[in-house]
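Below is one structure, written out as structure tokens; the observations come after it.
Yeah, one chain of the complex is gone here, protein chain that is, but the others are all in their spots.
Here the chain labels run A and B in written order, and each chain numbers its own residues starting at 1.
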Amino acid sequence: MTLAEIARALGFELRGDGSVEIAGVAPLESATPGTISFLGDRRLAHLLATTRASAVILPPEAPDPTMPTLRAHHPYLAFVGVVELLHPPKRSARPGVHPTAVVAPSARIGARASIGPHATVGERTTIGADAVLHAGVAIYEDVTIGDGLTAHANAVVREGVRLGDRVTLHAGSVIGSDGFGYLPLPDGNKKIPQVGTVVLEDDVEIGACATVDRAALGATVVGRGTKIDNLVMIGHGCRIGEHCLLAGQAGLAGGTKLGSRVMLGGQAGSAGHLTIGDGVQVGAQAGMHRDIAAGTVVSGYPAMEARTWRRVIMTFPRLPEVFRRLRRLERALGIGRGEGDEEPEPR
Amino acid sequence: MTLAEIARALGFELRGDGSVEIAGVAPLESATPGTISFLGDRRLAHLLATTRASAVILPPEAPDPTMPTLRAHHPYLAFVGVVELLHPPKRSARPGVHPTAVVAPSARIGARASIGPHATVGERTTIGADAVLHAGVAIYEDVTIGDGLTAHANAVVREGVRLGDRVTLHAGSVIGSDGFGYLPLPDGNKKIPQVGTVVLEDDVEIGACATVDRAALGATVVGRGTKIDNLVMIGHGCRIGEHCLLAGQAGLAGGTKLGSRVMLGGQAGSAGHLTIGDGVQVGAQAGMHRDIAAGTVVSGYPAMEARTWRRVIMTFPRLPEVFRRLRRLERALGIGRGEGDEEPEPR
Partner (left out) sequence: MTLAEIARALGFELRGDGSVEIAGVAPLESATPGTISFLGDRRLAHLLATTRASAVILPPEAPDPTMPTLRAHHPYLAFVGVVELLHPPKRSARPGVHPTAVVAPSARIGARASIGPHATVGERTTIGADAVLHAGVAIYEDVTIGDGLTAHANAVVREGVRLGDRVTLHAGSVIGSDGFGYLPLPDGNKKIPQVGTVVLEDDVEIGACATVDRAALGATVVGRGTKIDNLVMIGHGCRIGEHCLLAGQAGLAGGTKLGSRVMLGGQAGSAGHLTIGDGVQVGAQAGMHRDIAAGTVVSGYPAMEARTWRRVIMTFPRLPEVFRRLRRLERALGIGRGEGDEEPEPR
């Protein structure tokens, strides 16, 4: 495709030679001739002098570099458009039910759906149009799924779960497993039946080997447009708002509520039954142990305002020094050590 | 079902109108007419005035609210009984071996077992009565399994593993994967053969995508009645006692011993070869790096007595202030800063 063709297809302004052939996309640092790149962050503008990219996407006001450019107000978003143009999603899955798939007689499958080898669909389950179930996907009975499902190999959806439109389940993910609820009694742990369900709203994406547990009663809900990364654990009865982003290995204990557009860093975790407000941003590995007000940016273990936590951790390497300085001051004043201070000082 | 019928079926005392129809169960806050709820915690007694539940389970000594009640000494346990009564476990799995399942000729399967579509059972494996293997479950060769197994879709049991009676494996769990043992040598990491096995005793439950590794030698053991949540990792050679509860994403490095009735919070982790005593309770995300005596309640990173940790973390946001106050004291006494204190103070 030529640069001019790309500009025309996506409606971007072209400056310079539109006849250059563009075969691929790349970041500025690793671009090679024949690729197009973009400037997402002005602090990287110096890379324009050295990149080997054949064309670059820039904001309209940026000065012309040596190579031809496309102009867009959000260069990263424009770049994503080019990626989509040059790498259109391959639909390798053919419509139809593979002869090795096992679809229950009472299940209903929408138009153009592709049910791959060894996939199973339980009794009374309905799946909308254009679904793609890859190899080994197991959908239990009484499940309701909207249009446009993509379920990668060996994903599992347990009985009675409800999925909206355009849901993506990555390989090995498990939706609707029993919540972890037990009453510890003298003769052992009594299982609390988990008779609720899970609802994944439209455009939800669930990462590989991530698990979303069914509620004990009612439903665990993941709101529209929320994206959940690999190996994340959503406990029973959680309610997650719209357009949240939960990074890899994050975990929510049972009953926690997230507002909309909440962002959790990798390995972050919450205690149960918390309320995390709209737009909260949580740093990687942070430990949420109480409610967090909307708009707050938190980090740390335990989680606190990120600004505070940054100052706290700057003190950590200096903590041993504190005891030396206290001792010196006490000696200068002839103050003995107080009650409860009898153990040897940390060095 | 009427309230009176429930009272009769479960042997609870009924007070008030037994003719009300009960169609479901719900927590006090979200109950609707036609549901029964319970008071599990006296601090929530104020909710009795506003709940819309048609009936409530209370301890015998509690005053009568406006709606009819059932009386039980352990209202939560009684509520679980009602849940079980109103939501009897559906056994959708039909006895028999699905035609797409692959069962080795030398495998032995007990009475009334249900071997689902695309399940596989290896040579010389024995599975007891009433087992339910859902779609895609893979049991390798030489496995021994007691009665009443439930294995959800795509669970995997590796060769030679031994499972007791009434074990539940949730979807995607893996029992008996190789332990992570290598000798780092000059030319790379030499794998230490993992020729041991895994033993899951009676009534063990393993969460979705949780993994229990086989021992290098001998066996990794999970004791009777222990319940393990999703995405938990049990390293090779661990020995876990009876009736423990391990919450989501917790991890035990190799060779660690847990006593009985130990409770691990979510994302808690232990170093290898530790001994954690009976009844120890470990907070979420805690990091165990040494042995913990029976009965101790620990939290934090590193794990320490929870009481101590709570006081420690209260100081964290105040740590920057410590340096200001030290400086002020030193100035007042004309004390310069000491050796090793030369770096700029944290702000």
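As a working rule, contacts are C-beta pairs under 8 Å (C-beta built on N, C-alpha and C of every residue); 3 or more make two chains touch, one makes a residue touch a chain.
Here the structure is a predicted model, which is why all the values come from computation and not from measurement.
Engineer: Out of A:A4, A:V20, A:A104 or A:A284, point to the residue that touches the absent chain in the complete complex.
Structural biologist: A:A284
Engineer: Sort through A:D130, A:D178 or A:D229 and give me the one touching the missing partner chain.
Structural biologist: Candidates A:D130, A:D178 or A:D229; residue touching the omitted chain: A:D229.
Engineer: Using the document's definition of touch, tell me which of A:F12, A:Y140 or A:Y301 contacts the absent chain.
Structural biologist: Going through A:F12, A:Y140 or A:Y301 one by one, A:Y301 is the residue touching the chain not shown.
Engineer: On subunit B, where is the contact patch with the chain that was removed from view?
Structural biologist: Where subunit B meets the chain not shown: residues 100, 102, 118, 120, 122-123, 136, 138, 140-141, 154, 156, 158-159, 172, 174, 177-178, 180, 182-185, 188-193, 195, 209, 211, 213, 217-218, 231, 233, 235, 249, 251, 253, 267, 269, 271, 285, 287, 289, 300-302, 304, 308, 311-312, 314-315, 318-319, 321-322, 324-326, 328-329, 332-333.
Engineer: Just checking the interface: what residues of subunit A touch the absent partner chain?
Structural biologist: On the subunit A side, contact with the omitted chain comes from 25-27, 30, 76-77, 80, 83-84, 87, 89-90, 92, 98, 100, 116-118, 134-136, 152-154, 170-172, 203, 205, 207-209, 224-225, 227, 229-231, 242-243, 245, 247-249, 261, 266-267, 284-285, 301, 313, 316-317, 319-320, 322-323, 326, 329-330, 333, 335, 338, 340-341, 343, 345-347.
By definition in this document, only the chains that are shown with their structure count from here on.
Engineer: At what distance in angstrom does the C-alpha mean of subunit B lie from that of subunit A?
Structural biologist: Measuring from centre to centre gives 24 Å for this pair.
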